[in-house]
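Shown here: the complex without one of its protein chains, the others still in place.
After this line comes chain A, so read on.
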Amino acid sequence: MFKKFTPGSDISGHTPVKSSVQRSIRNSILSQWKIEPETLEAIWPKKEGLVLVKCRDHISVYTVKQEPLFFQHFDESFFPTLRLLHKYPHILPAVKIDRGAIRFVLSGAQIMCPGLTSKGGELPPTEAALQAGTPVGIFAEGKEHAVAVGITKMGTEDMKATNKGVGVETTTYLGDDLWALKAL
């Protein structure tokens, strides 16, 4: 999503978000992520206005004090930026890829099932299985911090069963153009 992203030409405008819309965003984030209201309050204080940065291809990035915090495509789920996920790793369910896959992910590849099901990889256990279309944090074998943020393309149980094709689609990863942006 952010593999090629130049702020100059891909951003079409900054607008402050209406307080009623901010409220609904806050609610949907609280329902979509595993986050306590207090933690969200610390990340995004109520007094601090949210700014919507409209980008190409219907991508909306939301910033607080110019710092990109989360983004959205159309009106699908919200994704935290990778920097936010590093600070609060518990907000998204985690999947883990093996070491061999790291360098492909770092150049923007989607996550293939074998990278998740192999020995170094990790998927949530059956009782905590994820549906297709869930935002997930992508962690890596032997590493403490997340390497990417993505959305599951099939249920985690299906991944274990078929073990083929794209399991998780990468939305933002370490070293992409969104990572390079520290302020918008």
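The working rule: a contact is a pair of C-beta atoms (placed from the backbone, for glycine too) under 8 Å apart; a residue touches a chain by one contact, two chains touch by 3 or more; residues count from 1.
To be clear about the criterion, contacts and distances are computed from a predicted model.
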Looking at UniProt, which of "Small ribosomal subunit protein mS23", "ER membrane protein complex subunit 6", "Cytosolic Fe-S cluster assembly factor nubp1-B" or "Translation machinery-associated protein 22" names the chain that isn't shown? "Translation machinery-associated protein 22"
Among A:V17, A:L30 or A:L106, which one is in touch with the chain left out? A:L106
Take the complete complex as the reference. Which residues in chain A touch the chain that isn't displayed? 36, 38-39, 41-43, 45, 67, 83, 86-90, 98-100, 102-103, 106, 118-120, 141-145, 147, 174-175, 179-180, 182-183
